[in-house]
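What follows is one structure encoded as C-alpha cells, with my remarks underneath.
A single protein chain has been removed from this complex, and every other one stays in its place.
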Amino acid sequence: MSNKYVARLAVGLYLSLIVLPLWLALDRLIWVAGFDAYSWLNSLDENFISQGVLEFTIIQATLSAILTLAIGIPIAWQLGRYSWPLQSLIRSILTMPFVMPSIVAAMGFMSIIGENGLDIRSDRSTWFTTLIIAHAWFNLALVIRFCEPVLSTLDPSMEEQMRLLPSGKTWWGRFRNLWAPILMPSIAAAACMTFVFSFTSFALVEWITLGENTLESMMADIGSSAGIKGVMVSKNELILGASIIQFSILIFSLGLMSWLQQRRQSLLPLVSENIVKTQNKKGWIIVLPAIVFAVLPLLAVLISSFRIREVDAGGSRQYWSTEAWNYAFTATNSLPSAWDALQNSIGYAIITLFIALPLGWMLALTIFDLEKRKPRLARILDISTMLPFAVSSVMIGLGVMLGMIKINPQFFYSLWFTPILAHVMITTPFVVRIMLPAIRSLDPSFDECAQILGMSKTKRFFLITIPMLKGSLIISSIFILAMSMGEFGASWVVTRNSDWTTLPVIIDSIRAVPYNNPMTVPAANAVSSVLMIIALLLFISTEKFRPKRDGGMF
Amino acid sequence: MNNKIIVFSMLIPFMMLSGCISESIEKKLEEEPEMPEEYQWEDDGELVIVTYDVTGLTDSMLSEFENQTGYEISITKLEDAGSILSHLLQYKGVQVSDLAIGLDNTYLQTAIDNGVLWEHFANFSNISESALTPYSGPLAVPFDQGYMCLNYDTEIVDGENMSVPTSLWDLTEDDWNGKVAIPSPETSSPGRAFMTATVDYFANDEDTNTEWTDWWTAMAENDAIITTGWSEAYETHYTGGYGEYTEGYVGDAHVVVSYCHSPGVEAWYNGNWTKSAALDLPRAAFHQVEYAAAIEGGNLDAASAFIEYLLSEEVNVNMPTENFMYSVLEDTDLPEDGGYRYHSTIPVQPAEVTAAQIAANMENWLEDWNTAMVAA
Partner (left out) sequence: MFKCENLAKSYDNILFENFNLVLEPGEIVAITGPSGCGKTTLLRCICGLENLDMGKIVLEKKDITAIPAEERGIGLIFQKPVLYPHLNVEKNLKLASKRGDISKALSEVNLTGFEKRNVSNLSGGEGQRVALARALLAEPSVLLLDEPFSSLDEDLSLRLVSDVRKLLKARNCPAILVTHNKTIAGKFADKILTLN
C-alpha cells in the first residue's frame, strides 16, 4: 500500500469513526436546543440540577491538584535523591493507582470509609475530603513520574556549586534558586494533568460525594433524555453549555501542558547518568506510608469482597464467605452475570486493539510523512488527532449515543460491537501520541538499507519496521487493552441500558442494587477485584517494556 | 494527497453545525406513515421487554411464561420509569423493543401522545375500577399500583419531642431543617409523583396567596435533601427504614417520600415491627399506577400474550410479595401476615390529578419546580 493510500484511509477512518459521530451528536443537540450559545451557558445557572456544579467541579479539581502535589513532591524527592532497595518495585507500586479503572478506585475508597473500614461514611462532611484524597491517590503517580527523573538525574555538581555560592548557603536558598526553577515545569505539568483528570472525574464523584456533581457526572445523569425534539429542551442546553465549558478548559489545559512539556524537555539535558546516591533511612517515614496509601484501597476491595453483612429483624451481622463471588458471577433477571461482562470486556478490548492500533499507527505515519513535505498540514492533523483528549469520556458516550446509535437504533443495537466505537475514539489518540515519537526517532536509513538489500515493501514492513517499533507497539497495545477494559464514562452512557455490559459498568450496576440485598457491596467488590487484577497484569507488562528514563506522561 | 480536501473536510462540518442534518434525518422518519391503518409486525418468537428494575419479574415467572408460550424473552433494563419514556421517544419509529413494563401514570400520556404505543389484544377481566381511573384505554394496561406519600420515623417524630406534621407547611419550619429527603422530580418517578401531588395539594388548600412552587422554594431554603433517586433518599438519608442497617447510611432525614405501604413492607420483613409510618395528609398522596404497554412496530402477539399473563390471577395476586405493590385485580389486598397490611396506609383523600392534566402540564410543572428551587 502506498503512503498516499495509507494517508487517505487513515484520515477517512478518523473522520468517519471519530469526528463524524461527535459532530452528528453536537448537531442533534443543537437541533433540539436551538443555536444560542448564550442560553446554553446561561442554563447552567438557571437549572436546579446544574446549580453550583461548575464551582464544585473547579474547587474539587483545584484542591485535588494541590493535595496531590503536597503528597507527591516529598515522595518524588525521596525516590529521586536517594537510592532505595527495590527502587523499581517501589516506583511501580506507587504508579499502580494511576492505571486502575476509576470505578475500582471508587469501590476501594468506599470500602475504606465504609463500615468495615474507618466507618466514617455516615458522616456526610467526610465525603468531600474523601473525594479529594481519592483523586490524590489516583494522580500521585503523575507527580512522581514527572518530577522523579529530573531529581534523580540532575548533575550533583550543580548542587555542589550552588552550596558554595552565597545564595545557596541554606537549604531554602538552594531550593529557591536551583530546585524550584528546575522542577517547576514538571510540577506544573503534573498539577495540570491532575486538574484535568479530577475535573472530568465521574465514577469517584458519583459514588463518594452523593448529591454533588461534576460537569461530567451531571452530563451522564441527564444524557439519556437528550436529543429528543421538544422533550426536556433545557437538558440539551445544559449538555451543550457544560460541554463548551469542559471542552474549553480541557483545551486550555492541554495547550498549557504541551508548553510545559517542552520547557521540561529543555531542562532535562542538565542530567548526568553517573550519580552515586546514598540511602536515606529517615526517608522511610515518607516512602512507607506512601506504599501503604497506594496499596490500601486495592486491598480493601479484595478483602471486603469476602465480607458479607446480613440484615435481619433487629440488626445486622457479618461473616466471611465467597457467596458474593458466586452471586456476582451468576446471571439474574435484573443483572447479567459478571462472566458475560468479562467476556464482553475482553472481546471489546481485543477488537478495539485491532482497530485503534492500526488506525493510530497509520495516523502517526501520515503525520510523520506530511511533516517533511507539508509541515502546516501535518501540524493541523497532529492537533486534530489530539482533539479527542479534550472530549471527556461521557461526552464521547453521548456522541456514540446521539450521533451514531440514534441514526439507526435497530441496526446499531443488533451489533454487538457498537460500544467499541467509543473505545476506539478514546484510545486512538493515545496510540498516535505513543507511535509518533517512536516513528520520528526511527532512523530512515534502516529502511533505506533494507531497500538496498533488495527487500520488498511488505518484507521490510514485517522484518524491519515492526520489530524496530516493537516496544512502542506493545506499549500502545497494552494501553488500548487497559483503557478499554477500564473505560467507565462512555460505556456507562452507551451500554448501561443494553446487553453490552462491561466489567466497570456491571460493578456500578451491582452496587446500585438496593442495599437491603446483603450481596450488593461485596459482589461489586468481587467484580472490582477481577478488574483490578486484570489492570495489574497489564500494568506489570508495560513496566517491562517501558524505556528506562522516559519520565513522560505515562 | 490534496491538502485542501483534508482541510475542507475537517472544516465544513463545523461550519454547518446548525442542526440541519438531524432535521433532515428526522423529516425522513416523519414522512413515513405515522400510524399505519393496520399494524404490521412479524412474530419472530421473541419478546424484548424494556423495563426498569421491576423485581416483580422473577426468573421463575419469566421461564413459566416462556414454557407456556414458547416465546423467548430478553430484557432491557433501564434506570427508572422516566428512562423507559426517554428510550421510547429516542427510538420513535425505529423501536428496538416489543413491550414496555413500568411506565406510570405520570409518563403514560406523553408516550401515548407521541404515538409510540400500540393497542394490544390481550384478554383479561377483573381489573379494579381504581386502577383504571387514570387511564382505561386500549394502549396500556395497569399491572400494579400504590400510593406515594411522605413516610416518617415514629421514634423521632413521636408527638412529644417532634410533632407529627399536619400540613406540608410544617415541614418548612426550623424544626425540619435538613431533615426531609425528597427524590428529585427531574430524575426520579417517585419524586415526580410527589411533586404532582403537591400541585393539587396547594391548589386546594385554604391559603390563596401562596402557590405550590412557594412551598418548594421554602423547602429548598429549609435545606430539604433532594436526591437523584428514591433509594438514595430512603436508604441513605431516612432514619425510619432498613437503610440504617446498610452500608453508607447517613440517617439525617426523618421524613422521606416513599409508598404509603412502605411501612407495611418494612414490618413484613422485620417480623411485624417497624418504626416507619405513612403520613396521611389530604391531597398529599399520589395514586400511582404502573402500566404494561405494547410498543409500536414490535411483536404485538408476544406483547399481548405477556400482558395477558401478567394480568392473570396467579401472577398478579403476587404483586405485594414479589413486587411490593398492590395488585390491580378486583377484591385483592395486601397479605395480613407480618403486619404487611396493618402497617400500610390507604390515603383517605389522595390528590386528584388526571393523566390528561399530567400530560398537558408536566413539562411546565417541572420548569416551575426548577425555577422554584433555583429561587431559594
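As written, the chains take the letters A and B, and residue 1 is the first residue of each chain.
Throughout what follows, a residue touches a chain if its C-beta (ideal position, glycine included) is under 8 Å from a C-beta of that chain, and two chains touch if they have at least 3 such contacts.
On a predicted model such as this, the values are computed, not experimentally measured, just so you know.
**Student:** Using the contact definition given at the top, list the shown chains touched by the missing chain.
**Tutor:** A
**Student:** Sort through A:Val292, A:Ala331 or A:Leu463 and give me the one touching the missing partner chain.
**Tutor:** Looking across A:Val292, A:Ala331 or A:Leu463, the contact with the absent chain belongs to A:Leu463.
**Student:** Which listed residue, A:Thr62, A:Asn177 or A:Gln451, touches the chain dropped from view?
**Tutor:** In the complete complex, the chain left out is touched by residue A:Gln451.
**Student:** Which positions on chain A touch the chain that was left off?
**Tutor:** Interface with the chain not displayed, on the chain A side: 443, 445-446, 448-457, 460, 463-464, 467-468, 470.
Basically, only the chains that are shown with their structure count from here on.
**Student:** Nearest whole angstrom, what separates the Cα centre of chain A from the Cα centre of chain B?
**Tutor:** Here the centre of chain B sits 36 Å away from the centre of chain A.
**Student:** Along chain B, where are the residues that touch chain A in the complex?
**Tutor:** 1, 3, 6-7, 9-10, 13-14, 17-23, 25-26, 53, 55, 57-59, 62, 74-79, 82-83, 86-87, 89-91, 94-96, 184, 186-187, 225-228, 231-232, 235-236, 242-243, 245-252, 269-271, 273, 363, 366-367, 369-370, 373-374
**Student:** Where on chain A is chain B touching in the complex?
**Tutor:** 4, 7-8, 11, 15, 19-20, 23-24, 26-28, 30-32, 35, 45-49, 51, 110, 114-115, 121-124, 210-211, 221-222, 224-225, 227-229, 231-232, 234, 309, 311, 313-316, 332-334, 374, 377, 380-381, 384, 406-410, 413, 496-499, 512-516, 520-521
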